[in-house]
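After the structure tokens below, expect a handful of questions from me.
Every protein chain except one is present and positioned as in the full complex.
Then we have subunit A:
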Amino acid sequence: MAARWSSENVVVEFRDAQATAMSVDCLGSHAVLSGRRFLYMVNLEAPSEPPRKIGRQSKWDVGTVQWNPHKSESHVFAASSNQRVDLYSWRGGCGEVHTSLQGHTRVISDLDWSWFEPEFLVTSSVDTYIYIWDTRDTRKPTVALSAVAGASQVKWNKKNPNLLASSHDGDVRIWDRRKPNTAAEYLAAHLSKIHGLDWHPDNEFVLATSSQDNSVRFWDYRQPRKYLNILPCQVPVWKARYTPFSNGLVTVMVPQLRRENSLLLWSTLDLNSPVHAFVGHDDVVLEFRWRPQKEGSKDYQLVTWSRDQTLRIWRVDPQLQRLCVSDVVEDQMEDMSLTVESEKSLSSQEPESQHSVAAAAGNLQDSGGSLGSGARQDSVLGSGLPQTLQQEFSLVNLQIRNVNVEMDAVNCSCVVSAHFGSHQVHLVVKFPAQYPNNAAPTFQFVSPTTIPSAMRTKIQKILTDTSLQKVKRNQNCLEPCVRQLVSCLESDMTQEDGPPSGPFVLSNPVTPALQAFPRVTNTYGSYQDANIPFPRTSGARFCGTGCLMYFTRPITMHRSAPPTEPTPRSLSALSAYHSGVLTPMKMRSESQSTLRLYSGSPTRSDKDTVSISSFYYKERKSRRFKTKREGADYGNRPIKLAGKVIIQEISCLLAVHKALGESYILNVNDIQDTCQQNAASALAVGRRDVAKVWALASAATNQDLSPDSDPDTETPWARHPFGRHLLETLLDHYSRMSDVQTLAMLCSVFRTQAPPPDCYSLYGHQPSRSTMSPPQHSRYPSYTSGSLTSGSCSSTSDSITTTTWNPGRDSDHVNPWGESSPDDGRYGNPGYTDPREREREQHDMNKRLLDPANTLQFDDFKKCYGEILYRWGLREKRADVLKFASCPPEPHKGIEFGLYCCHCRSQARGTQCAVCKRLTFQCAICHVAVRGSSNFCLSCGHGGHTSHMMDWFRQQDECPTGCGCHCLLQSTF
């Protein structure tokens, strides 16, 4: 560590200040120290002068204080005090509060002035809101960002006036103030609470976070899943902020034993060791700020305030500043061994891109850091190229099994040694001076390389090609080349050795195999993921038919957070509750200062595995119980983390009853009796309403009301207000109650009642459906059974099908169907050949109490009830109910003949043409339209009535039309 001890600093003690926060104004002339009773104004030009004071009346400490960073408003500073922000103005040696911002409902955790608009201030609070204030209108915030989780830090982006970052436990959210509803991006940044957040001074996309989890991480928020780089520390990091000069970073640690209260200066290019330590403070450093550079001076000054009540001013001269720039890397390059390098790469997954960020930032700084250069910087960042060979060496990621790379930056060369099975490869790579600017390195195999020369040549060519490709674009090529080499060797060796042995035999002990990154890093218990929802610890589920199963958090486990605070939404919140019995509640009861400072930063070891139970505070059972029961044994018993699962019988809440399911009957032969018995059953379980319904059902199914088959005699009972209408009203009522039991039973009973009590008709064809929807079975009238195998084709007309399907149908139904094609309905032809038939059909519809239009819905009721009966184990009852469900026959699957109407030549399906309404084809023999069963020749397409065809081909083998087709030979009839 190239630590140089800064000799020159200013130390001023303010014994009585008890200040918790400090800020330096943008002119560099004043620092404000905020104590509970006074704000002290320190003149930085003459710090030892007694400070001027501004009195304040508050029982709260000042949380954060910050000067307005704009020269025009340099007399204004903001100080947060509990839920309020006071805006002070400091003019002519005296200051006063000129306005206050009130809006937060809980303590304000951080505030930040905008870098672009002098009037804008952002505040974050534990109350989960982030408010952006326009100080010209202090009544309410102009923008409110709802984060749901309380924020600990909030910072404006230094390059983009609309962007903000806030930290919430271990997460960082990036906000665009124009879209206040949700965060623009989430970073699951840390395992534990984030204490500090700082945007890169020159790069719009990069920020640094410091956390309780002993690390500083660097992020490009466009890649929220991976950090750019990590600075691992031994202790929690309180703050990490970029320096105003390039590539520097200052950190303040939370010391373990309050011994090393130093500030460390790092180069972001090399995070292995700090470049400088500012040693001097005797207690925790509470705040540090950079004093703006004086004109003409190259020095920067760091102003620090510590709990030891001293203000120190440290000079950072150009020499020290330069330590943060890249030549440091060169200095340290030689003694940096490869092992160190690989360890570092292991911990940082994206060293290359991090580097480029830093390098780009360096560039930018040199060029003056104007806004316009942001784009260029971005492009540099995108290409991700280290500038020099040294940098490439230091950042190259070569975690490859069985491969070792020795890099020699001074001689611009490196040796790649690899072991594959029995083969060894040693390759010297020499880099030209201009590398990587369109100058490719050379590759040379040296002894003891054991691979055959043919392969050497081949590999050499591949490597040269690869490197040329890269350097053409001024990109460096070491890593791609080495990977190329490995894949070449791998494929060749696999061929050579045969598949079983494989290239990566770990036989060679010379180079320990480095494990590649495992896909699933062992992060169980780390809960770093911010997008994984916080686990449920209670739940309730309805199970089976009448059970409610629920589990809750055990009574002994209390929320660590007060109940007013919502349960966190993300699992990453757990990291804040790392070790069991936790502090938030206690901390709140303590003074404000302790809450703000180092809140959640107790230096405990985080060795315990994290579990969801860590979130809850386990209460030891109180003594009262201890004495009452089990005595001393009680205290030793481990506290149960899992609660009990309780199963409740809640069937009384449901509208369906198992008892009714058991006792309900469905007797087709005596509907009256069925209704009466069911009414009694309903009464027995206390469903008086259902009992009445059964009484009504009994009345409605009375034989006296059964419809006459002749439509002319009287209006059927179904048309009466107490007929179908009553039933519909009942069904509607029980639908609202979700009483599927009553619904299904009613549907079943009235289903039996509607048509003449004929068992078959329940399953068979329901004539009524044909008008509402085409009859299923007649959809494909030319259904041919086995036509595929026989090769013959027989068409069956509808009258036959209908009768086949309805063997037990009443005679008065058969006749009309035999006369008219059911396709009438399908093709929208209302023209019944016989008006009497239509009337009869209408009558058939009308006399039903259940509206046939809803048959399918009624079936669904029955199916649903059947399912419930099944769960109850009442399978016979289920069968009883499902008997009444209509079962549409299987749809036709197979070959269907397309027909051209013999009259109008339009394409038709079935026996009647949809266009001309005439029967589509004539028998080749009798020249009469075919309606019934027909056969056709597959070859010539002629055919006719099956009986005629049978007769004809008994003697003949040519087509009856005389077309010359040998139908019997062409297609077997």
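Please note the rule applied: a contact is a pair of C-beta atoms (placed from the backbone, for glycine too) under 8 Å apart; a residue touches a chain by one contact, two chains touch by 3 or more; residues count from 1.
Here is the rule we go by: contacts and distances are computed from a predicted model.
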Assuming one chain is omitted from the figure, identify its UniProt name from "P-loop containing nucleoside triphosphate hydrolase protein", "FAD-binding PCMH-type domain-containing protein", "Vacuolar protein sorting-associated protein" or "Protein SEC13 homolog".
"Protein SEC13 homolog"
Tell me which residue among A:K458, A:R569, A:H720 or A:H966 touches the hidden chain in the full complex.
A:R569
Which listed residue, A:I646, A:A680, A:V928 or A:L969, touches the chain dropped from view?
A:I646
May I ask which residue of A:V235, A:C412, A:M549 or A:L968 touches the chain that does not appear here?
A:M549
Considering the whole complex, not just the chains shown, which residues of subunit A touch the missing one?
146, 148, 181-182, 186, 520, 524, 529, 531-555, 557, 563, 566-567, 569, 571, 611-613, 616, 621, 624-625, 641-650, 652-656, 733, 735-740, 743, 769, 773-777, 779, 854, 856-861, 863-864, 868, 871, 873, 888-891
